[in-house]
Structures are given as C-alpha cells and as structure tokens.
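Subset of chains shown; positions unchanged.
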Amino acid sequence: MALMVKMRSPAHSWARRLVAAVRCTEWATGGKVSARRFGSQRQLVMVEPSPTAGVAVLKLKNPPVNSLSLEFLTELNINLEKLENDKTFRGIIITSDCPRIFSAGLDLKELCGKNPAHYTEYYKALQNLWLRLYLSNLVLISAINGSCIAAGCLISLACDYRILADNPKYVIGMNETRLGLVAPFWFKDNLVNTIGHRASERALQLGLLFPPAEALQVGIVDKVVPEDQVQSTALSVMAQWLAVQDHARHLTKNMMRKSTADLLVKQRDADIQNFISFLSRDSIQKSLQMYLAKLTQNKG
Amino acid sequence: MALMVKMRSPAHSWARRLVAAVRCTEWATGGKVSARRFGSQRQLVMVEPSPTAGVAVLKLKNPPVNSLSLEFLTELNINLEKLENDKTFRGIIITSDCPRIFSAGLDLKELCGKNPAHYTEYYKALQNLWLRLYLSNLVLISAINGSCIAAGCLISLACDYRILADNPKYVIGMNETRLGLVAPFWFKDNLVNTIGHRASERALQLGLLFPPAEALQVGIVDKVVPEDQVQSTALSVMAQWLAVQDHARHLTKNMMRKSTADLLVKQRDADIQNFISFLSRDSIQKSLQMYLAKLTQNKG
C-alpha cells in the first residue's frame, strides 16, 4: 500500500521521492527476491546494541523506502522473536536506516499478479508482525526519522511510544483509501486505540498523512523533536519506561491490549479470506497492474 | 424533545425564540398534518443542486424550528433514500432553510396523547433516519446555520463532517435531560464516537448545549466559520472528501460505523418497546400535556 495507484500528481514530496526512488532502484531487485528469501546476502534488518544496557536498536534497511516485502516481513518477525526470547533485552528502539523514510508500507509487488497461496503467506506474515509487536513484552519505541505510511505507520502504532522528527517533509498516517484500498480492521482498531474514534474515522476515510505538528496534535505520535535528537530522545524515553518493573508493566500492557489483539486472533482465517477476496477483484488487480506497468515502462 | 418541559424560564435565547415561534405558528398546522401526510402541498425537504457536480444540498424546511414531525421524518427518509440510490450523487450537504435554527429536535406533539401504534410508527421513522444517515455511502456534511438541538444534533452527528456558524446565539447539543427525558442509547453511542466517553457522560447528563467555541473544543463540531461562509466551507470540505474514491471510502466508513449501528439493528424492537414504555409513564405524559396545554392557552 506504499505506492500511489490512480493518483496522477502526488501532492506530497515523500510521494514524489518515493515514485522516483522506486523507478530508479526497487525494480532492479524484482524477480530475485523470492528465490533468495532465506539465503539473502542483503541484511534487511539490522539489530545493534544501544548505549543503554538491555536495549537494542532495530534498523529497517530495505532501501529505498523500506517497503514491506515478504522477505522483509519475514526477517522482521525472526529478529523480533529472537529479541523477545533473549532475556538480556528489555526494550527495542525501532528506526529506519533509509534516509527520509521510516517505511512506505506494504510492497505492492507482493499484491499483484501472484496466486492466493502467495497472498496468504504474505498477509499471514503481516498479521504475525502486528500481533508480535502489539503484544510484545518488551518496551518498543519508534524513532520515526522519516515518512511513515500505511503499514509502516501500523508498525509505529503497535509500539509503546512514538517520536517523530520535526521535518515538515515527513508525514505519518494511513493513506490506504488514496490507493483505492481499505485498511484491515485491526489497523483501524490500533488507530482508534491511539487517536480515538472520531479522529480515526476522518483520518482513515480521507487517507490523511499528518506532518509533524498535526501528527502531535491528533496524537498519532507522542513527541516531535528536532531530527538530530530523535535517537537521544528515544533513549531517554526508554529509560523512563525501563524504570518500571517489567513484570508489572507487561501484565498491565497485556490488560490494555489483549482484547484488541484477540479480535484478530479469533478471526485470522476470515480476515485472510477477506483480504484475498478484495485483492483478487478485477478492479483492484487492474489498478495495481496498470501502475506497475507504468513504472516498468518508465524504467525502460 | 425539542421543546421545554418544566423549564420555567428558558435561559437560552434559542429556547425563548423557539417557544415564541411555536406559539405563533406551529399550532396553526396542528390537526391537519396527519391527513395530508403523503399528499402534502408543503415541501418540508428541499433538494437542490450545488455548484459541485454530484453534490446535492438538502434543506430542512419545517418552519419555524424544523421540529421533527412524523411527516418531516418521512419526507427526510424518502428524499435520502432517493439520493442514496441515484448514482449521479456522491455527497449531500444538509442545512436549514429556517433562520437561526438547524433543527430543534423531535416534535413533542408526536409524543403526547397518541396511541402506542403512533409512537411505534414515529420512533421507527426516527430509527430509520439515523441508520440511513449513519451508514450512508454518500459523503454527508452538516452545514449548521443555526441551533442544533437533541435529535437535530443527532442528524449532524450522523454526518461525516460538521461545520457550525460562528454565532454565539447558536448552540448545539443533546439536552434531553433538561426536559426530563433520556436520549436513546444510539444517540449516546453516536455522541461517544464523536466526542469520547467522558465528555459524553457530562454533556448528556447535564443536557449541555454548546455555543460555537465550546462546541469546537469538545469536538461536537469539526469547524466553526463565520455565518456567511458556512455553505462555501461545506463545499470545499466536500471537495476534500470527494477526492477519495467512493468505494474505498465507504468500505472504510462501514468498517468504522457498522458495529455501532448493529447495536441498534439487533434490538430495534426492544428499543421501541422501551421508548413507548418510558413515554407512556403518567409523569412523562403529564409533563408533556401540561406544557402543550400552556402553549395552547397562550395562543388563545
């Protein structure tokens, strides 16, 4: 859901950059992705220690725009599971290694011209990622150092705290409707739990992308700081969260979030079928194919 | 629920105007209403084209205060159904043709001294109106050019966006408790989805009517503009909503609202019984009859 479908002149600079970037770079990796899925030499997720004991920094590194390919989702899930099970870690700061973009969301190439088995695998990986993040026992802080779009925004919303770089070119939100798509209900639930029902209604229907000041006001991020202070702020906020005993904190977190997560857990299969059925519509596939064909043509 | 019961000196100027207006005008139409319900020469709802293609302007025209008589509710439902099914329309701006009042809410004469069959028909029409508005596939924008009370407020809350004229004499809210009445639970649900639980708790119990600045702050309207800019603002906001593809937008709207609407759909009959039972209490009927008798007497 990262790329523009049917939107002729993208208004946001992130979108222009995104389209340009995709044209220049992303397609070069095209057909090889699935072949080297588990034997990739590229490292899409980098886990590094932080200055704070017990805190890892997880960097999203799928240039140019951290679009969520199946390979990338899989690596994210694997790395998050490892960190969750490693008792030396109490918190993770999630940030981007790509300039100017946190994540552009789903990789549309995964959604186009593939078979239902592929869509199922892909969507399950996305469901898994959200459930893993949303219910994590670790403290998760998003250090959002670039635009944060659609499923990229979901990753942030599933964290415990969101810090956005104060750059007016960066935007955050769920713009699915702008591509003719509909966010899954659990995207909506996570957004409603964050900014409330009314603001979600408007933001989701209009596909709003909020620049920093508006993002702070609507509550889709918790803090806006100068770009060079995003990481240091993340560390100081993390210290505040780690001052609380883990056990009491994650029982409390679970009490706050379990009922929302359960809405997905209890209907995962129906949710998958709904996604595949929507995606398989001629009108949706045609939109995606036209868009991708246009990109390919432009590359030629 | 439009009129004051047991309130000896209405504090708000809208209420004074309303009482005066009712005394002068409304009773003149009294007994004839039901007879010409479907053959009315009065046109209570005016549907006009707007400068924007695909957008209709629906004007409420039941002077003096747009109180929601059965005839008026019926015409509203018919007109809205027609617009919903007419593929040339994508959005409706709902506004008032009566000066200084958007709608004063339910017509108390429909609630007093009638039989249960009448109450049932009336209340069903109200349920239908709300369900139709709340789940409409069209973009609905309220251009609130006057006070907007009780069930009149409900009409606005069921829209996608609310613009209120910046006139300190205009107020918006659900004041049922001020009349000794209780708003139905779906009024409450729609309000909670708009301004949150805590603000609703206070507003509904106290029967608060918010002037423009407070209305904006609590979030019961989305925008306050000078009175002569209400219609033009409605058109420009409409353009923003129409920039989104209809299909994705209304699937998203449905995802946001269906569970709330279903709470009513699943217990429509029980809700009707509850309403009739409340309305049939001696104390409630006595209040209404005393109030109406006083109005008649004053007219004499």
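For clarity, chains are labelled A and B in written order, and residue numbers in each chain start from 1.
Please note the rule applied: a residue touches a chain if its C-beta (ideal position, glycine included) is under 8 Å from a C-beta of that chain, and two chains touch if they have at least 3 such contacts.
All values reported here derive from a predicted model rather than from experimental measurement.
Because every chain is the same sequence, the assembly can be counted simply: 2 are drawn, and the full complex in the file has 3 copies.
By our rule, only the chains that are shown with their structure count from here on.
Chain geometry summary: the mean Cα position of chain A and that of chain B are 41 Å apart. Chain contact summary for the complex, chain B toward chain A: residues 160-161, 192-196, 219, 222, 240-241, 243-245, 247-249, 251-253, 255-257. Taken in their complex, chain A has these residues touching chain B: 6, 176-183, 185, 188, 196-198, 200-202, 204-207.
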